[in-house]
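Every protein chain of the complex appears in place save one, which is left out.
Each chain gets a letter, A and B, in the order it is written, and its residues are counted from 1.
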Amino acid sequence: MSTIVSLPDQATARIPKRNYITNENGLLSWLLTGDHKRIAMLYLISITFFFFIGGAMAGLIRLELLTPQSDLMAADTYNKVFTMHGVIMVFLFLVPSVPATLGNFCIPIMIGAKDLAFPKINLLSWYLYLAGGVMVLTAMITGGVDTGWTFTTPLSTHFSNTNVITTGLAVFIAGFSSIFTGLNFIVTIHRMRAPGMTWFKLPLFCWSHYAASILMVLGTPVLAITLVLVVLERTIGIGVFDPTKGGDPILFQHLFWFYSHPAVYIMILPGMGVISEVISTFSRKRVFGYTAVAFSSVAIAVFGFFVWAHHMFIMGVSNYAVLVFSLLTMLVAVPSAIKIFNWAFTLYKGSITFETPMLYAFGFMGLFTIGGLTGVFLGSSGTDIHLTETYFIVAHFHFVMVGGMLMAFLSGVHFWWPKMTGRMYPEKISQLAAVVTFIGFNFTFFPQFLLGMLGMPRRYAAYPPEFQVLNVFSTAGASILGVGYMLPIIYLLWSLKYGEIAGNNPWQATGLEWQIQSPPLTENFTTIPIVTQDVYDYEWLERQKEHEVTHVG
Amino acid sequence: MSDLHAEHEGHEPEQHAEHHIVSPMVYLMIFGALLVCTALTIGASYLEMGPWNPVVAIGIACLKATLVVLFFMHVKYSSKLMKLTVGAGLFTFLILVGMSLSDYFTRAWGQW
Partner (left out) sequence: MSDSPAIAADAGHHGHDAAHPPYLRHHFISMEQQTETTTFGMWLFLLTEIMFFGGLFTAYLIYRNWYYPAFVAASHTLDIFLGSLNTLVLISSSFTMAMGVWCAETKRSKGLVWSLIATLVLGLGFLGIKADEYHEKYVKDHIPGHLFPGHAFSPVGFVHPDQEALKGGEKPLAPDMAAKTEVYFSLYFAMTGMHALHMIIGIALLCGMLWKASRGGYMDGHIAFVENFGLYWHFVDIVWIFLFPLLYLISRHS
């Protein structure tokens, strides 16, 4: 199989002596750092930790659902397990996953800046994330929460006897971490671009992060105030959502989903940015319809605010609102489809190679398309009434979030791993991991579509025996998926010491981040670059190489 | 979208809006206007205007807020980017309020 990987001569190549990792030593130099690359690494470690905790919860859920009876754990324990799975995966993994790690690492370098605009706020955001994470763990250890990650009132305010307050405040704090990340990105992309780096020379990764940041800044505070009201209602009994005092629980749903629907785009947009970079690099072509893809990110961000009530079709909102929100929901499908079509056209007649990031990107395109199209079923008010609160919806958002976002995250981690660490991961086993993940994923979640269509409700520990075959399939797939996620952590850690030296630009990619040393210097650039080339300009890169050969070699 | 486009084109990092120092006289005039508006809104709340009472109250509050934003917060003298930012906040706020209320106002319209 052909490859574009070009590594330096391993006999003579060395990791540069001075880089952001070796620049300072000691734990304190990491804990008090202002360097966006170091903060990205701190985030990478912490979100990986929480991913595996959330993943362990998912494993427990699938084990319980192996048999129709609730035998592995009691029903209330099951409630706590799926709640912790949801809270950890949504707020502590998916929301910060790509932005806080890859975005933090790459955005300043991609736009030719030395750091994000506010390094201290960036560090503060990591500490807030950590504080939120520790509080979630505390809540989990001291008895858990059983409301579901949606904190539905009046269950959360009146009836649940679990740690709703700790978890709610943890999400509140983690939310501010996300706000600060988004604020930093917007300001950085507006104000810190190098000379010549115009908006339409920005890599699409930056555009999608810009769009996601808008959602973080404008959506998250609404969740924050909603959680404050829930906590106040639970502690001192104020009457905003409490129906016995005249409050409306559906108002809670409005406010909650005003954030949590855009949050879906906070999760997926940065992943789409990764896919744009990867698809372009491994098909050696400029992204087809660059402008359309760039504006489709912004369009998703804007439309994302108009559709939240499609989560509430069966909750008692007015029929007319259902109609309007159902129609508006169809609008969001347009920019998403624009992206998929443009990636497909980028592949068309490209020189495609199948390195690991590209395999994950293919996985993303297929699975996200399925996830997105089943979203149309759920956005249509008629079919939604049958399908909502069943396993169909679980399968739908796992196709988007796990099949889409997690694939994009792994794609991005592999793609930028040589840049972050200076070393290559082992190619063959990582390709295997990508394939295993894809197979395991489909085994796990495709049966859940069928279960949902048949009417199996979500969030129950027990189910009628006729659903068992498909559930066994799903659990078996989950174990394959688990292997697929364990493999990268093993070989990536291995590669830190034994991986091949990657050199500056192993993929022959065009982004500014690939034109500097790996791992980068603390200040990224010794001199501020002046950008003259176009974005994704592979001919420019070729000329650069010839230039080097004739002048240096 | 075309607005956004123009906005982006106009803001390369090397361009800067000049820093405008607002004179104390302007501040004093705005302060006076705010006091007058406060008196007006209190007075208006004692008049019987039917459905116009809340409209007038909110209208005066919006006027006061606009004065504060434009002059005390210097948005009148700021770059297009700042104006767009303020506009974006207002827009999203109205989406939240307006689309939530659209559900509540249409609930009583009956079934079909």
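In the analysis below, a residue touches a chain if its C-beta (ideal position, glycine included) is under 8 Å from a C-beta of that chain, and two chains touch if they have at least 3 such contacts.
Computed from a predicted model, the values in this text were never measured in an experiment.
Trainee: In the intact complex, which of the depicted chains does the undisplayed chain touch?
Mentor: Answer for the hidden chain's contacts among shown chains: A, B.
Trainee: For a quick check of understanding: of A:55, A:119 or A:273, which residue touches the chain that isn't displayed?
Mentor: In the complete complex, the chain left out is touched by residue A:119.
Trainee: Touching residues of chain B against the unshown chain: what are they?
Mentor: 13, 16-17, 19, 21-24, 27-28, 30-31, 34-35, 38, 41-42, 45-48, 53-54, 57-58, 60-61, 64-65, 68-69, 71-73, 78-79, 81-82, 85-86, 88-90, 92-93, 96-97, 100-101, 104-105
Trainee: If the hidden chain were put back, which residues of chain A would touch it?
Mentor: So the residues of chain A touching the missing chain come out as 113-119, 121, 179, 183-184, 186-187, 190-192, 194-195, 217-222, 224-226, 228-229, 232-233, 236-240, 245-248, 251, 254-255, 258, 512, 515-516, 523, 525-534, 537, 539-540, 543-544, 547.
Here is the rule we use: only the chains that are shown with their structure count from here on.
Trainee: Express in whole angstrom the distance between the two chain centres, defined as the mean CA positions of chain A and chain B.
Mentor: 35
Trainee: Touching chain B in the complex: which residues of chain A?
Mentor: Listed in rising order, the residues of chain A that touch chain B are 190-195, 198-199, 214, 218, 222, 250-251, 254-255, 258, 295, 298-299, 305-306, 308-309, 317-321, 324.
Trainee: Can you list the residues on chain B that touch chain A in the complex?
Mentor: The contact residues of chain B facing chain A are 1, 4, 8-9, 11-14, 81, 88-89, 92, 95-96, 99-100, 102-109, 111-112.
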